[in-house]
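The complex is shown incomplete by one protein chain, all other protein chains being positioned as in the whole.
Letters are used for the chains, namely A and B, taken in the order the chains are written, and counting of residues starts over at 1 for each.
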Amino acid sequence: MTPDDSARTGAVRARIPRRTLRTDRWWLGPVLTTAGLAAFVVYATFRVFQQDHYWVAEHHYLTPFYSPCLAQQCAPEAALFGRLPVEFPPLVPYALLSLPFLLLFRVTCYYYRKAYYRSIWQAPTACAVREPHSRYTGETRPLMLPQNGHRYFFYVALAITLVNTWDTAVAFFHGTDGGFGIGLGNLVMVVNVLMLWGYTLSCHSCRHIMGGRLRSFGRHPVRYWMWSRVSTLNDRHMYFGWFSIASLMATDAYVALMASGTITDLRILN
Amino acid sequence: MSERVFRVWRGSGEGGLAEYRVEVNEGEVVLDVLHRLQATQTPDLAVRWNCKAGKCGSCSVEINGRPRLSCMTRMSVFDEDEVVTVTPMRTFPVIRDLVCDVSYNYRKAMEIPSFAPDPKAEPGDFRMAQVDVERSQEFRKCIECFLCNNVCHVIRDHEENKEHFSGPRFLMRVAELEMHPEDTADRRAIAQDEFGLGYCNITKCCTEVCPEGIHITDNALIPMKERVADRKYDPLVWLGSKIGVRPKDTPIVPNVRPTADRTRTDG
């Protein structure tokens, strides 16, 4: 320290005992986020392990929670990509190959990280609100390193979204009288798959891969174009994040209700 | 014109809130009211300010608990009977009243390897398209109000992290240089290892408080994290480094980190 800085020695931060002086409802956001995430986790856990009501044979509606369906128990027509020669024991998800990656894709997602760090981990609960931890190391510890692998889960998610798209397309060709047909279930699946595409393509890693990693856009016009498009989607990544889990639940619920015979499909065409 | 109640932090870090009743006129901002307090009630009230137009980033304070520029906070955002509480930024030591010692920020700025054009290039040689400069231009809108560094919980709530973390402002500076089309340095490794990008948990408070509306998290910090992943967490790069294809990392600037006898206690 240079001698003239003496005045600053010993200066301390303002000692304000209150956790925050904010007067607005700063806790509302984290509460809603927690509620939303909890609802999804509870619902998805129940459904994934249920091993039932995932398939509407008449119209080939397959819930995304069971796609691709790999267990030997899967209805043969539901297993669009083949089955493994083993029978899955109880509580093992039929979509064993896709679900862990989809989960990791969302867990490492930059938006969901923000959401759960704030609402569940409370680091911080809200801006300018003191967090309840005495130490903080962020994502520097080895345990947190997988967060840096988001892009790899993105690649897998991209493939799975293609699978979901195939599921959706196939269902259009199973009308009530065979051949092409449209029911409410098809529309629900289409909305869902659009949300999944929106969420997957608006991903920050996707934006980086498309062109964000470049130093110069002027010399890469095509990648700049792709980057610009993804950037537009990326602005809405949070909305895609929520709308897509909402549409996943809605699609699954619709299929489950139909498969269990609770409701019948509303047919628009054939 | 109406009379409002202001509670203003007075004294050093050990000080407290003092209450004032003060006249407020139509169209005024919080800084106007602080100036009126100076002129009429308490001439030694310390407030740091310059341009009073949201361009210099000097008058950062916390108003009703929210980090803001006092010159851009209009009184009309408060209810008529709302008490307005003005405190200094919490993350930095208080010099007096609303003025903080923000030297932490200038020390962090000093550590970042500067713009490094191709040594063969002469002034006037650069040809850059508008789309090439736009990303970094967004970050160069930064007025260095340091509200992002103030609100960032990594150092706001954990003084000990100041040593290892440069804050959103300077991680954004790294991003700005990394996206500069004519820069030749590679600061990805030190962004993670020296400037503490890994501490950032992208909770976006920096973006929320930025008076310039810069998308710090989405456009600077996350792209930087992705670039770090390219450099440090990519299996091909790792494999390459094992067989001798080593990335040329730019090292941290030597002799700019405060040594023991240069360190200041920041509270």
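What we mean here is this: contacts are C-beta pairs under 8 Å (C-beta built on N, C-alpha and C of every residue); 3 or more make two chains touch, one makes a residue touch a chain.
To be clear about the criterion, contacts and distances are computed from a predicted model.
The hidden chain: which UniProt name fits, "Twin-arginine translocation pathway signal", "Fumarate reductase/succinate dehydrogenase flavoprotein subunit", "ABC transporter ATP-binding protein" or "Glycine/D-amino acid oxidase"?
Protein name of the absent chain (UniProt record): "Fumarate reductase/succinate dehydrogenase flavoprotein subunit".
Which candidate, B:Val99, B:Ala175, B:Ala191 or B:Cys210, sits in contact with the chain we can't see?
B:Val99
From the listed residues B:Ala18, B:Ala129 or B:Ala189, report the one that touches the chain absent from this view.
B:Ala129
Tell me which residue among B:Val8, B:Leu45 or B:Ala175 touches the hidden chain in the full complex.
Once the missing chain is taken into account, the touching residue is B:Leu45.
Which positions on chain B touch the chain that was left off?
Considering the whole complex, chain B reaches the absent chain at 25-29, 32, 38-40, 43-58, 72, 74, 95-97, 99, 101-102, 106, 109-110, 113-115, 117, 121-124, 126-130, 132-133, 136-137, 140-144, 177, 180, 183, 213, 253-256.
Keep this in mind: only the chains that are shown with their structure count from here on.
Using mean CA coordinates as chain centres, what's the chain A-chain B distance in Å?
So the centre of chain A lies 31 Å away from the centre of chain B.
Hey, which residues of chain B end up touching chain A in the complex?
Per the stated touch rule, the residues are 9, 12-15, 62, 64-67, 82, 85, 87-88, 90-95, 101, 103, 128-129, 131-132, 151, 153-154, 156-159, 161, 178-181, 183, 196, 198-205, 208-209, 217-218, 222-223, 225-230, 232-233, 261-267.
Quick one: which bits of chain A touch chain B in the complex? Just the residue numbers, please.
1-2, 5, 7-16, 20-24, 110, 113-114, 117-118, 123-124, 127-128, 130-131, 133, 135-140, 144-145, 148-151, 204-205, 207-208, 212-213, 215-218, 224, 234-235
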